[in-house]
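In this view, the complex is presented without one of its protein chains, the others remaining in place.
As written, the chain order gives the labels A, B and C, with residue 1 at the start of each chain.
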């Protein structure tokens, strides 16, 4: 079982908030997933993207849909560390899982942001039930358009069964599991 | 070919604006359809529902989707006639087809509004590609939720082929239905 | 007692709503007055100017301040008559006095609108306690700036005593009262 060509490189997070266990893209297979990349000191993130993420979480999160936040700090690193983000999450009452994109000692861009070729914050990614990337959008996106994209993805049956514990095998044989 | 049990009674309009020919529910088969019932002197219609209808029309109208307005006047009849509505449509720059729900001489509620059991204005109805009623909502509805409903309906293939010239059964005979 | 050079020609209204007696500019002397010229089918009036007029009325109307609406119809006359305006005032729950600017048989511009040289709707005029014109603004004006102008005018003492019943006389003699 090979990953589709549009699948994302793995999410590399050094810490998670609002999540009992670190979410993985593979573990989210079967759900439509919205990933909001943001920085806590990015005004458009605070004014528009994070409220939209919270509305998505409130409206749709469940067996079929998940919202994931990713703190992709590429500037002002010293004042947007884990403790600052924790206070921010508390004060803004964000309820969905939020990971800290893993810093890269070679430069200011954190690892996942670089691997996913994000242009800045806010960025919104949508993955279908198979984990395929269906949208990677930098900047604001209208609620009506976003809702329609999500509705279409929710309506689509997965091409493949979601992976379960020990279930890399089907009637055709056994595939090597993809990276987490 | 029987109408599905959730299909709407026909739209009865005495006049149409923004439409070269009177749209009919049958003629719209194959498209997802949003019908906005409103009155030009209804504040919530003017502030929320009609701007949402225009956004829907701008974002989605085409081969797959149509927005229809229906002026369902049930009060202040004397000052919401066709000439007043025409000036309103002009000043608010509404671009989608708008019909005047046919007055019923027996009472204040116009015919389509009564046949569809609408509770007031604004009301929003969504029909799937088969013409089946999927939503009848009185009051405001959030863009994100509405977008998701429309996205789901757009993703669904019609159960039946849209009627074309000579398709289905009518007084002239029966055509072979298309694939589901 | 001569009118100051910046005083407005009289308000000529053919009908009043929300007012037991027709307000006059002379009768409003002593108060700061905001006059909102609008048309019921003007989208910017409905979306911005009339809500601002209602906020002004709710916040400030009293012994020191008055809000007056003026329906200055210069287009679509046939569908913006008195009965249509009455339904509009009822549905939008406007509480302040609203006059119908008197039609001029010679052309589409009503009499007060012409005499005051208004450029269109919405227009907002501010009069100080002496009845002098202090602002005549076409289009939208920001709440903060408008509030500050009103605050300044409220703080100014009148240069002349407000006219009272039979009080056209002062230490300099007796003046003929101006037209209502």
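The rule we apply is simple: a contact is a pair of C-beta atoms (placed from the backbone, for glycine too) under 8 Å apart; a residue touches a chain by one contact, two chains touch by 3 or more.
Computed from a predicted model, the values in this text were never measured in an experiment.
Trainee: List the shown chains that the missing chain touches in the full complex.
Mentor: Result: the unshown chain touches A, C.
Trainee: List the residues of chain A that touch the chain left out of this view.
Mentor: 41-43, 46-47, 76, 78-81, 83-84, 87-88, 91-92
Trainee: With the missing chain put back, which residues of chain C would touch it? List them for me.
Mentor: Residue positions of chain C that touch the missing chain: 52, 55-56, 59-60, 142-156.
Keep in mind that, in the parts below, only the chains that are shown with their structure count from here on.
Trainee: Work out, leaving chain B out and holding the others fixed, how the remaining chains group together by touching.
Mentor: Excluding chain B but keeping the rest fixed, the chains that touch end up grouped as A | C.
Trainee: Same or different, please, for the chain B to chain C contact, judged on whether over half of the interface numbers appear on both copies.
Mentor: Counting which numbers both chains contribute, over half are shared, so the two copies meet through the same residues.
Trainee: Determine the centre-to-centre distance between chain A and chain C, using the mean Cα coordinates as centres, and give it in whole Å.
Mentor: Those two chain centres are 56 Å apart.
Trainee: Between chain A and chain B, what is the gap in Å from one C-alpha centre to the other?
Mentor: 37
Trainee: Do you know which chain B residues sit against two or more other chains?
Mentor: Counting only residues that touch two or more other chains, chain B contributes none.
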